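Below you will find the structure I want to go over with you.
One protein chain omitted, others in place.
Chains: A and B, in written order; residue numbering restarts at 1 for each.
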Amino acid sequence: MHDIHERLRSAGASTVCAVLDMLGVAGTITGLPAIRPGASFAGPAFTVQASTGPLGTYDPGDFDIARYADHAGAGQVIAIDAGGARVSVAGGIAALASARRGVAAWVVDGGMRDVDELGEAGIPIHVRHGVAVTGRTRVRIERVNGPIVIDGVAVEPKDVLVGDASGIACVPAQRLDRVAAMAGWVAGRDRIAGRLVREGLSFSRAFKEATAEYAALHGPLEN
Amino acid sequence: MHDIHERLRSAGASTVCAVLDMLGVAGTITGLPAIRPGASFAGPAFTVQASTGPLGTYDPGDFDIARYADHAGAGQVIAIDAGGARVSVAGGIAALASARRGVAAWVVDGGMRDVDELGEAGIPIHVRHGVAVTGRTRVRIERVNGPIVIDGVAVEPKDVLVGDASGIACVPAQRLDRVAAMAGWVAGRDRIAGRLVREGLSFSRAFKEATAEYAALHGPLEN
Partner (left out) sequence: MHDIHERLRSAGASTVCAVLDMLGVAGTITGLPAIRPGASFAGPAFTVQASTGPLGTYDPGDFDIARYADHAGAGQVIAIDAGGARVSVAGGIAALASARRGVAAWVVDGGMRDVDELGEAGIPIHVRHGVAVTGRTRVRIERVNGPIVIDGVAVEPKDVLVGDASGIACVPAQRLDRVAAMAGWVAGRDRIAGRLVREGLSFSRAFKEATAEYAALHGPLEN
């Protein structure tokens, strides 16, 4: 994994979202739980725009899963904007095929089917709905690698998505270095605070001392 | 388990829903997660119609859990239409009593209480709400083994409910053989596709080859 992605993943979505707040960037995605909790990821978005409608709205060929399952590549995060619809944009075999290409994760504002099998892919899969409603004639893939919107947050191709059980942060590609540096600072300070709390300090004392200690070593947080 | 039920259970809810789509049958139930994930089931519905209201709406005797917990039988799925209300229609002891009669699963468009104990019954339990709101004087059992509606899907007694982590499919009793045959075809083809993806083929290549291979052995999918 790219070092800057690893630093963001290690800082965690909550810390990255706090940093985006400091910079005035709207990048906090909520409402897409992980199919299996416990995993985390960071990687550039391979974006997918999907339209959805009732059964029979589109031709079967409009639902071309291969455009993402077979084309997103190593380290990328497949990010699908299906407008939050309760319909599946892919299932177990597509997830498995993508994982074999080295895809880092899926982030779907819509649904996925074969929930029992999605874990077999071995990568984090965050989806608004785990549903058996199949996408054939209900979904049309409009475009890949254009701008999309996930849970109200604008996502451009190559923006970096950072996810864990708390949610998902979208870091704009142009802000990557700055956000990673700040997130590293905050995460480092918080690790010290956690240690001090375990040693018996109160929450407020621990944060005060951790901030002083970390700033003495690394300078103050700059934004 | 009846062989045709086992074939539907093994195919899985996502595949059965896809087959119902092909036949133009509206049978996909969503929004009722399993209390404990990982299990799957298929069996004919023992249907229950319940009315609900605020505390004090009904007489205590109107909430007659025994009408389903003690009467649904081996292999059946207790399916309760409580209109999606956030109120419990049964708890841990009722679930256990039904499991001892051989009931296959519960599907409840409403609530169940004693969530910590429901797992002890050892059968899949899909419920819209796990809640401590008890049904006494809030629930009246109106009718068993009449037509009901679960999450907008019409369910008749003896329709076969097929469920897993992706959701629940309702297969009309008159379509059972056709749906099971088609679901077996699709599931067999998908097993080959999954194997080919694990062997390194792309998603699109795997499906193309799996379809050709399965059709050569078993003939084309007919609907």
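The rule we apply is simple: contacts are C-beta pairs under 8 Å (C-beta built on N, C-alpha and C of every residue); 3 or more make two chains touch, one makes a residue touch a chain.
Small disclaimer: the values here were computed from a predicted structure and weren't measured.
Contact with the omitted chain, checked across B:Val115, B:Ile168, B:Ala183 or B:Ala210, is made by B:Val115. If you put the hidden chain back, the residue from B:Val25, B:Ile65 or B:Ile78 that touches it is B:Ile65. The residue from A:Val144, A:Val160 or A:Ala193 that touches the chain not shown here is A:Ala193.
In the full complex, chain A touches the hidden chain at residues 12-14, 16-18, 21, 28, 30, 37-38, 40, 164-169, 190, 193-194, 197-198, 200, 202-204, 206-207.
The missing chain lies against chain B, touching residues 55, 65-66, 69-70, 86, 88, 91-94, 96-98, 100, 113-116, 129-134, 136-137.
One rule holds in what follows: only the chains that are shown with their structure count from here on.
We define each chain's centre as the mean of its Cα atoms; on that basis chain A and chain B are separated by 32 Å.
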